[in-house]
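Only a single protein chain was left out; the remaining protein chains are all shown in position.
Chain naming follows the written order as A, B and C, and within any one chain the residues start at number 1.
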Amino acid sequence: MKISFPLIVINFKTYSQASGRKGLELAKTAEKVWKETGICVAVAPQLTDLMFIAQQVEVPVFSQHVDDVSPGAHTGHVTLEAIKDAGAIGTLLNHSERRLRIDVIDSIVKRAKELNLLTLVCANTAEVSAAVAALYPDMIAIEPPELIGTGIPVSRAKPEIVTKTVDLVKKVNPEAKILTGAGISSGEDVEAAIKLGTVGVLVASGVVKARDWYSAIMDLVRPLSK
Amino acid sequence: MKISFPLIVINFKTYSQASGRKGLELAKTAEKVWKETGICVAVAPQLTDLMFIAQQVEVPVFSQHVDDVSPGAHTGHVTLEAIKDAGAIGTLLNHSERRLRIDVIDSIVKRAKELNLLTLVCANTAEVSAAVAALYPDMIAIEPPELIGTGIPVSRAKPEIVTKTVDLVKKVNPEAKILTGAGISSGEDVEAAIKLGTVGVLVASGVVKARDWYSAIMDLVRPLSK
Amino acid sequence: MKISFPLIVINFKTYSQASGRKGLELAKTAEKVWKETGICVAVAPQLTDLMFIAQQVEVPVFSQHVDDVSPGAHTGHVTLEAIKDAGAIGTLLNHSERRLRIDVIDSIVKRAKELNLLTLVCANTAEVSAAVAALYPDMIAIEPPELIGTGIPVSRAKPEIVTKTVDLVKKVNPEAKILTGAGISSGEDVEAAIKLGTVGVLVASGVVKARDWYSAIMDLVRPLSK
Partner (left out) sequence: MKISFPLIVINFKTYSQASGRKGLELAKTAEKVWKETGICVAVAPQLTDLMFIAQQVEVPVFSQHVDDVSPGAHTGHVTLEAIKDAGAIGTLLNHSERRLRIDVIDSIVKRAKELNLLTLVCANTAEVSAAVAALYPDMIAIEPPELIGTGIPVSRAKPEIVTKTVDLVKKVNPEAKILTGAGISSGEDVEAAIKLGTVGVLVASGVVKARDWYSAIMDLVRPLSK
């Protein structure tokens, strides 16, 4: 298995704090925490840094996005095959900053399975999460967009969204793995996310913008490694 | 100066033949030709390979595309700052496989100048080329989409499109640097492109799909290094 | 109730045969068949003809598409409020020629309910149909895009897609109303669609391009009015 649960996924977005060589450094820090604690910490670097970083770390690397195109004449696009060649084990899809068409998610999820790549599909509401569940991705992340980047964790501000998501998703696919996203920045948030029935978290600014990456990631991991 | 004319730009698109480590090998081959001939051969690798390749070659590296966003919360996008951090010297824009809005081209060209990055904007018609010229990018490539990937060079099939492009563009900006694209695969095509008043070529399948990259690039460069 | 089942929905697309005044004539023909047979025949005219036609016929009128924006500063968009003011009772969404993001479908379906407008969401695969079902639109149309416009009915060429769609959708929402689309042109096709567990059909070229609209629609309706 390429990943294990509970799972922490760090999305670097296009933050300057984690661009290029700094992104590599952040990925190395995630690797250090994983080695010290055994908790799975995955990273999703900038698209342009993907191979550069994936070739130099042992933690699971995700792409932030892929396009629904096959290898060939598709200038400026990102294929599943390209991220696999780069060393990624899977991809985020449908992040609130990069929403996708429903048929495109279906198509990419199916092709990713054939290529043995993991898909982590984001959703903004409980209903969209349930819809996504019907496409059978490997993981679903519920992220109310209004909380993204606020530092206010969804698990505290709107726990009922997470609960409703778990309910609706499990009805469609009882085996679905759900992550909690949006506003996550502390171990307490992670603990709450797990208690609400999800199996991990998707974080971005809470880690990327922290002054001390090692402490920030360790803080997230702490309640999981008790 | 980061580039010199005549200029050959090799677009790797998302061809499997130039993905990941194979892309690095193609970029190294371009570098070899440049060192042997002194003719500037630039490469535009897959987005996900950009930093991996740019860190390991001395030839000019272009991104295939950038989005009109600044560093920050933009999951799955490509910023000008990211390609600069990756080691690229500029970017293709508005390729026929990745067309852009007119205001977006204007915005990216302006921001690229501030960041000291080069822009090479593709255009499908003489009129669009002239429109692009009014935005003052560093280079314009005229590429009739119906000839892309055919092996039939625009310089032979439709030389009047290139001539008209040069005419219309020069009226808007007499200093504009124009490249010829679409169907280019031989030194003869490059020679024709230069005779028609352009300063180089944009090639893709003609090189990427060639059995012997070194011979294919050398063949393009030959008439320029006489 | 604004519509009744079995239901025939005629999508005018942007066919010249049903543009402007000709579109009104086609809608009037649908109305005639409905009055003569009692079978519900709804029409989806071109966007620009929507109010012109909806104000002059009694059959249910659907929009072909709406955007996910509210009334206000949204030049060139179509709001739910606009189609309601125009006299439509609902809208098609996510047609294969106008696919939508998953969060956009969720948002429009929810807002349509508030405005008492019906939503008929198209889907290209059984899995996407099930995903759509989790968003609880009023109707779902399964339309394999490869059969659209071919005259080869999905109910004959790929009945297993319809059966699988009914299966997967009913698991998510047992009350869901499913229509069969793609390649429908005869009463036989409609009969097959009903037997496969769907409650009507979505047709376009099969009617719009017919020489005699009245006969074409009557032919579709015949097996339903036995």
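The criterion applied here is as follows: contacts are C-beta pairs under 8 Å (C-beta built on N, C-alpha and C of every residue); 3 or more make two chains touch, one makes a residue touch a chain.
Fair warning: this is a prediction, and the values are worked out from it, not measured in the lab.
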{"item": "For the chain not depicted, the shown chains it touches", "value": "B, C"}
{"item": "Touching the absent chain when the full complex is considered, from C:Lys2, C:Arg21 or C:Lys195", "value": "C:Arg21"}
{"item": "Residue among B:Glu31, B:Asp106, B:Glu146 or B:Glu188 that touches the chain left out of view", "value": "B:Asp106"}
{"item": "Hidden partner chain, touching residue among B:Val132, B:Ile148, B:Val162 or B:Leu196", "value": "B:Val132"}
{"item": "Per the touch definition above, residue among C:Glu31, C:Glu81 or C:Glu191 touching the missing chain", "value": "C:Glu81"}
{"item": "In chain B, positions touching the absent partner", "value": "94, 96, 99-106, 110, 123-125, 127-128, 130-136, 168, 171-172"}
{"item": "Chain C residues touching the omitted chain (full complex)", "value": "11, 13-16, 19-21, 44, 46-52, 55, 63-65, 69, 71-79, 81-83, 85-86, 92, 95-98, 148-149, 204-205"}
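By definition in this document, only the chains that are shown with their structure count from here on.
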{"item": "Contact graph of the chains (line, ring, star, complete, other)", "value": "line"}
{"item": "Closest chain to global C-alpha mean, per-chain Cα centroids", "value": "A"}
{"item": "Geometric centre distance via CA averages, chain B-chain A, whole Å", "value": "34"}
{"item": "Gap in Å, rounded to a whole number, between the CA centres of chain C and chain B", "value": "45"}
{"item": "Chain C, residues touching no fewer than two other chains", "value": "none"}
